[in-house]
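Note that one protein chain is taken out, while the other chains of the complex remain in position.
Order of writing sets the chain letters: A, B and C. Residues in each chain are counted from 1.
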């Protein structure tokens, strides 16, 4: 602890800016106390809606380092702490009364407690370097971890080490081993995903906190439970990058929230559906591979017409793909990934804090219209964070629902489970425990109104069309177009997490004197009534997506508009810079 | 046995044509031997490409009845035999040497062995009718069964009975109980699906047999095993209407075919994939609910780039829906029902006998291009049958494949599992057991060429586009348009089992002097190169589908053509009559 | 557990308006009748009773009970029932399933429900065949079974459902037979009063696709020598005149059937369903041979351990008790951690 940087290993650790193509922002932290070993990765200072992959992380090798650097560390940054050094003694030495890793004082940051020293020593086990030198190699371990996290080159760094220590083979071995161990630790455990720090364009007066998308989404569900007075049951099976929704909700039992870690994704949605059947709000959270498994049960929920919320935090696929990287390629699965005609509502969140409102909205639709709703988020906004202006709780929508309490047949004698509300077209939510409403429902086709099993051809055709019509009829707000100059001929249409970078690109273009209009879709099914008219009112429509053009294909089919897709499937969000260049081209070519 | 029709129950059984809205075709069979109790449902004699729901079934209450009516029973008809009467003694009495229910002599028909007498007696248990009367009620049981099978009215029949026997309440009770028991037997056991007898428009010289779609599909797989010299492994979990594919293949082990009845659909496709990995042709057969469960594994197969054949015999959904009824609503799931960008080949069979060739074609594509292929059939052609002109085995395509045998790196020292064939863009099929090619594959994103795990953004983008491009690049024949008059301005585009009724409708229109063009899609992904041009060359394009317009939505998206959808989701195939009327309207309005 | 009151209900009150649609002669009728006659004595209101099933002939059961019910999808009933049970302690939740539904596609949900000890009563109608799909072999069909999908005989040896349940930590395990209403009702009674998961295997005849599968346990000629009725605290003897008994030879782990005459009374095994050590019930589950000879029926195991849902609910209740006004608690939660103000 507090060892001075004598050995070249440590030197290097403290001087990594000398590394080939390593981000210039990485340098010894400002105000490093003498003898404090740590390094910090700084934030580039451009339009912060551009996430790029500008890293922002503090590696604190010990309590002193943490204490020294915390003050000038932006909120939401990553902190990797070397837990081996966070002993009561060391904490006391720098005047910490309680352990900052546990007392919640670091809530605003993304904390990764890692046993840097011990793991480095273990990594160097086989080569018999003296323990002290091994310990010093921990900076290289941290460096390897960061290199993986920010997709930095691997080979070249090792080559660089080789050159640098040509004279001292044992040091090469030690540093290489430490560096690769750090790199592999990042890849193997799914604990490390790049977190982007995003700041909204304008920040009106109010109380703010920094929040990640997954936390916001979980809090949105908590708010839903409170405002709807419904018990909320989350059935979930852990999966990156969705696990944190489960972790967060598990902390909030005091709001009548039950979390069940199920044996698999199919059980998880089954638990949620069973809870909804019982009058709770059933929710299940997962990522793409999990949704692929839930299709059959979603199809059942479509037939049962019960509320159900399915959260999909998208990650890079197909198959296992790149679990810690982001992507938007689950849209078509959300829309069509079930057998038979099984329409559901699909909505998407656009930013970390928007996850809060998207969750509430999704839950509202599910309970009001008694339908499964798929809420799409992705790794970028799920792990990314932004300042969030805290809402006034009482201003949140009233989500109270009405359960059926008595027979609904015209003559008031019978209960008809599939007799619909004339406005919402929803069937009654009649929960077990209600006397007089005993009834049976199931996945076989049901007769309209009575819900009895029916193989009647005309009834089936009617029910299939009704299930489609009732989703299509759900009220969603018109889409709003942002075109300050009012004379734009090119529209950029986006959905989900591309909102930030698209917005930044548009602002940049406008500053450059070009007009461009931006519209962003929250409701992917049903779509806003005015969307077709909006699309047709522009010369060109550009749709940037982190997939091969999934929304574009839906828009083309629905509106026969020849949209221009701009697609990148790199596991990374767009940078506003690249979007700006692309859009500039489109606008110019249209002039 | 052979009881004369004295009791009114039996009378009725022999005189059911007197029943209100019961199909006129049902009457006492021609050439009924005296004392033979049976009735036959005849075929209306119009363009037999129109399936309508014209029933064709013989109910043979005993061996005598079977013997008497078999001669004039069209091939492929249903035969419901009362197994209780097929005792050795009764068989001998009418001169059967072997039991026709077992000796395969009824192969050309759809045989349903049912214990009509015993079940009727059991059904009447509670009401204490004399055993003899109870026995006689078996005709009503059969009638109830048929009524369910052909969606005949239920209530009105019972009312009719009530009126008819107003004088004899006990007979009402007995007949009603027997009738409903028969009806319920049909609904409860998934053994009864309407089978349509379909005859091709032209029947060129050759040797024919009658065949159902599921049998043809299974035989196509047998032919594939023979012509490819590959072992074929079917992993399947029973489900209506796909189970018969498993049943049929289980009979043909002699061709090196292994069938594994797995614990569920996920295991079933896992078994198939494991077999393909080992160098066999892995196949899994199921229906919609099963495909919904297989999505995650299909996504893995996309990443592994191994051959895999997924057969989906579609049935009416969503959820359990109407298992014995037909539908075409799994198309979008087949195309998009997986997480991430996970493109697969999708092809559809158009008629019972076409299932044979579609299966061979699907297998050929899977093995040649090392990709999952989803083959779509549906309950209508799966259970329906038609005369099939037997192919000359040697004329079937040569399906032999080449396994990798040695290192493929330029310098010939290493094996590169993701180094592609320049023409097919397929990676080598290197099966365990091959020395020198040991390698590891998995669902994580892989580096191009080496197949090593890679989180590199550029590589991921490249691999995603490559997986899409290699499917898009698969050679499929141009779509052919049938327009004998050559001046049609309206095109009818179909896919799958609608081929028969659409064809009949078009022929009828032409006979009526109207011109209409017909094109039918086998390849739904990738689509024929010339399709766009073909579609644009007509004033109007009509797409009839047994769903809410799934192909139509894909066509609109791909080609921006404003097609006209004609949709029915009744669990029944189209009748040519209704299509004729509809098309006539379109053609006229276009004139 | 849902409250029990004395309601003047009869079996008829538990019959739904749907007519029963199994094949004439199906064993499911008898089970349905037994359940309908048992329900009134259970004293739980109809509206507080829920039957959840998967897919299969047996899974049609809920339609015929005049209670709440869900005919869900194949194999998933235990998962759905878990979600209901964990959120609704006031309900009596029953799962009706088949040998394919529970042990084939639904195997994972079954073993996890038993491991967690969720408060649901699981009734497995075991006809050793897939009835609904026309008679393929099931995970309880005997090895070598010839069916449509196995023309030369099946290659998988079956599960012993009770052994599997015990291996999965089941706290209540029992077996009964469709044809013995009195016994079936006694087992249902025991299951209903068990706090936690109750697993009940019911041998059920499918007279269409696997007729007579259990005849040796029913025919007067054989049943006495094949069937062993377990009764709590009673020596395990059987046979028309009790001429056979079950013993546990010293040193052995399995059980043995002997002639009562040759055995000292104190050597005869005395049945105790409450033994916490599952090895006893496990040994009992292994007694029958492939020919069903020596098939014990009754309650094998009935052990107490906290149910999953009660633990989960206690955790939630404890947490909730600390909250006075959810709205302000929510406001506090939202503004927790590190916040700042922009004015």
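Please note the rule applied: a contact is a pair of C-beta atoms (placed from the backbone, for glycine too) under 8 Å apart; a residue touches a chain by one contact, two chains touch by 3 or more.
Please read these numbers as outputs of a predicted model, since none were measured by experiment.
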Checking the contacts here: which visible chains does the omitted one touch? A, B, C
Which residue, A:264, A:482 or A:578, contacts the hidden chain when the whole complex is considered? A:264
Contact partner of the left-out chain, one of A:67, A:247 or A:510: A:247
Among B:270, B:289, B:384 or B:428, contact with the omitted chain is made only by B:270
Among B:204, B:410, B:486 or B:513, contact with the omitted chain is made only by B:204
Contacting the left-out chain in the complete assembly, out of B:260, B:313, B:517 or B:531: B:260
Per the touch rule stated above, chain C touches the missing chain via residues 104-108, 111-112, 115-117, 139, 152-153, 155-160, 163-169, 248, 250-254, 275, 277-280, 282-283, 286, 305, 308, 311-312, 315, 319
Logged for chain B, residues touching the omitted partner chain are 75, 104-105, 107-108, 203-210, 219, 222-223, 226, 231, 233, 235, 252-258, 260, 262-264, 266-268, 270-280, 282, 296-297, 300, 304, 390-391, 393-394, 432-444, 452-453
Contacts of chain A with the missing chain: which residues? 115, 118-123, 125, 180-181, 184-185, 187-191, 236-240, 243, 246-247, 250-251, 253, 259, 261, 263-265, 289, 319-320
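Going forward, only the chains that are shown with their structure count from here on.
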Starting from the Cα centroid of chain C, hunt down the chain whose centroid lies farthest away. A
Can you give the whole-Å distance between the Cα centres of chain A and chain B? 42
Between chain B and chain C, centroid-to-centroid distance (C-alpha), Å: 37
So which stretches of chain A touch two or more other chains? 296, 300, 304, 442-444, 453
Note: chain C residues in touch with at least two other chains are 55, 71, 73
